[in-house]
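Data block below; observations after.
Every protein chain but one is kept in place in this view of the complex.
Right after this comes chain A.
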Amino acid sequence: MDWHQQYIGKVKHAVFHTQKTGRKRVVVSTEENVIASLDLRHGEIFWRHVLGINDVVDGIDIALDVITLSSDGSTLRAWNLPDGQMVWESFLRGSKHSKPLLLVPTNLKVDKDSLILVSSKGCLHAVSSIDGEILWTRDFAAESVEVQQVIQLDESDQIYVVGYAGSSQFHAYQINAMNGELLNHETAAFSGGFVGDVALVSSDTLVTLDTTRSILVTVSFKNRKIAFQETHLSNLGEDSSGMVEILPSSLTGMFTVKINNYKLFIRLTSEDKLEVVHKVDHETVVSDALVFSEGKEAFAVVEHGGSKVDITVKPGQDWNNNLVQESIEMDHQRGLVHKVFINNYLRTDRSHGFRALIVMEDHSLLLVQQGKIVWNREDALASIIDVTTSELPVEKEGVSVAKVEHSLFEWLKGHMLKLKGTLMLASPEDVAAIQAIRLKSSEKSKMTRDHNGFRKLLIVLTKARKIFALHSGDGRVVWSLLLHKSEACDSPTELNLYQWQTPHHHAMDENPSVLVVGRCGVSSKAPAILSFVDTYTGKELNSFDLVHSAVQVMPLPFTDSTEQRLHLLVDDDRRIHLYPKTSEAISIFQQEFSNIYWYSVEADNGIIKGHAVKSKCAGEVLDDFCFETRVLWSIIFPMESEKIIAAVSRKQNEVVHTQAKVTSEQDVMYKYISKNLLFVATVAPKASGHIGSADPDEAWLVVYLIDTITGRILHRMTHHGAQGPVHAVLSENWVVYHYFNLRAHRYEMSVTEIYDQSRAENKDVLKLVLGKHNLTAPVSSYSRPEITTKSQTYFFTHSVKAVAVTSTAKGITSKQLLIGTIGDQVLALDKRFLDPRRSINPTQAEKEEGIIPLADSLPIIPQSYVTHSLKVEGLRGILTVPAKLESTTLVFAYGVDLFYTRLAPSRTYDSLTEDFSYALLLLTIVALVAAIFVTWVLSEKKELREKWR
């Protein structure tokens, strides 16, 4: 019923551990701040740790334990290799920012203790690998030197530290690694200045660029002398115009320069001359150098050729020789190769074989060995941006003759297999085949719609620009699509998914599709990109590069004759653009022209504005689908006392069953239900930092409920001594929000419910009979109904990462709040616990209604964790989707891990539970029938006896 999948994210660094006998593993760090040890045979996770959000991993290496450097070079941790237990943790201090470097020198050992060298924050630290003790520290920031490289000199205990002071002074320090003693210090100025990365070509020579980026500077610092040598890129026969950069690499005697969209491999000859060895396009990727058997070096080059990927392993320094050349078929949905790491192994004939770990554009991780993909991991799923759902196809009833024949054969084969299985004659392959058949025909993983609406497709958009469709039954990937990259846009980012077409009444032949909105670049003014993806086939139907931006996307509640939903895109000039661009859409839009309102929240300026459509765009180019807008209202928060930190509105597709709420005193309360309700939370600017940064006296939290059509503030409440972060959820007529109370130093959750007073008089029966009620009056935001609000506040133990509320098909079932806690678990909390009518001593009638006696804190019942003993590491969001069955809601929680389950907040009252005993029911029926017959016979006999008497 529920499934849980573990991911790690896009791999940044990888270190192999294959020397010893036993488990072969690769330790990786990723862009999701995950450190993981993977099984090299199958790609499974041995252990994994998700670091904090700000704890970005800078480097990883193995020295006895796994060593990681993170948090901009300020945290050094060691993890036990077999089980991932943290062994020690060291904090490195420094005053200035500098490039974090981690170096574990070979052969530098003092009684088993090997040394770890870390250059970070302007200092060089030597750390013991046993307990993380800092042995010595050398401050280079005092001499205003920015360290570029730390180099071990020929496996001795001497190290070179090279860096720049300013942009033109070059420094080289020779240091004894054992005690930090400075052996030698040389400095020299280079008039051209340095820029960019350095590439080390040997232990005493490096190459960098001058400030004009047209001259390669070879710096050699051997024999206590620094010598510069300049080589014009044009002298190498290359056009140096455009973006030139040196790529960091660790090849001996060779380095890589990227110019525009191709890469140059340049070699340093024995006469200290530079020569171009090879020129490739920019899609080619080179691995770091790998040292194997007695100082031999090798590196891998990965090139693309059509649908294939060519992997060549070359010995160091010799470009024309190949150790291994393999070509593997690659799914084009994986995109380009982004990174490659290589490792060697001994074949049975004592020759060296190589395996390559490849990171692709879609963030997937592949292990390639002997020309085959041994395993792959879809790690894009660790970075989900947005989720939506799609229905599966309806089961087709008509079947063709060919299909029947085919299926008859299959059916016979299947039954033969099953027979074999029951007679214990099946071979392992047959068993596997039986398993596969069972899985295929099993109810939960079928590819068709089911009666209860449990089977759905979860369409997820990931940071890798890849869209996946996951089957809700077992979580498998049904299809995946890497979004097409157009020439016009270099670095597109995807933002959101919208349901574009969901045919259910008309246009049943059309497949449903989703709209993917992205933009070309990072800023919100960048032009938008739209893609339309068919959710059954996973094909990109269409894609547009727009001329305008998309600051806000609004799905409208109207669809055209093919059930395409109308969408409005607001650009940064506050113009709106209508999609789809059809005349039908425009005619629908014209009819509703005056009924379209929306709001915008400018959190930086502290303004909330309401907008309406004004007229067609007046431009040189006549665009029928572009409209000017006007500002209807605006709420300006005083910048010096209030800062917007959260704005939450109701889910557009939420269903409310009834407006009336009958209380225990046979009284009726009318919920104020408006789709145009916005919850806004502001805090004191001083208290907008982390917890504890502000005094309780200068911190406050103000919450507002705003009608987004008129801008009317329906409710305002101030919590003194409270601060964010605020997580809120708005549903029906209530809002629940979570914040921090500085006075009590605990988290709190508040609930506010809004009731419509103007309908309160309707309970008079006489009025109802006489028809003098206003129940049929249309609900409009322009009428200003009298409203009352009720609030209550409770303590809540944990920090919260996400809050959601269950949603069901008809809104009859009671609601549960789904709270993603700091421990990456999802807690289901009954809404009844957050009811402002709770009191300390509820009356008997109230108890019958289900009101729980008031307590100061919300209970955390371990059994109500929907994730049970699983963790959704790095939890970011929770999505709830109603099933067709009213009692049930589908829950999908995502972060680095994925978790899916079905929930029934009021138990499954409309279907039998899974542990319902059908056997017992049958038994009872059979027994009852038998009893009827027995009694019948008995009574007949008896009657006969009576008659004879």
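Please note the rule applied: a contact is a pair of C-beta atoms (placed from the backbone, for glycine too) under 8 Å apart; a residue touches a chain by one contact, two chains touch by 3 or more; residues count from 1.
Operating definition for what follows: contacts and distances are computed from a predicted model.
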* The complex's invisible chain, by UniProt name, from "BHLH domain-containing protein", "EamA domain-containing protein", "F-BOX/TPR REPEAT PROTEIN POF3" or "Zinc ribbon domain containing 2" -> "EamA domain-containing protein"
* **Selected residue (touches chain absent from view) among A:Glu133, A:Glu329, A:Glu640 or A:Glu698** => A:Glu133
* Thinking of the whole complex, not just what is shown, which of A:Trp47, A:Phe140, A:Phe170 or A:Trp734 touches the missing chain? -> A:Trp47
* Asked: Which is it among A:His745, A:Arg784 or A:Lys810 that touches the chain not included here?
  -> A:His745
* For the full complex, which residue in A:Ser799, A:Ser839 or A:Ser906 touches the chain that was left out? -> A:Ser799
* Structure fact -> Touching the hidden chain, out of A:Asp2, A:Asp39, A:Asp55 or A:Asp910, is A:Asp55
* Structure fact -> Had the left-out chain been drawn, it would touch chain A at residues 47, 49, 51-55, 74, 77, 80, 83-91, 93, 131, 133-134, 690-693, 725, 740, 742, 744-747, 797-799, 801, 821-825, 857, 860, 862-863, 865, 868-869, 871, 915, 920-921, 924, 927-928, 931-932, 934-936, 938-940, 942-943, 947
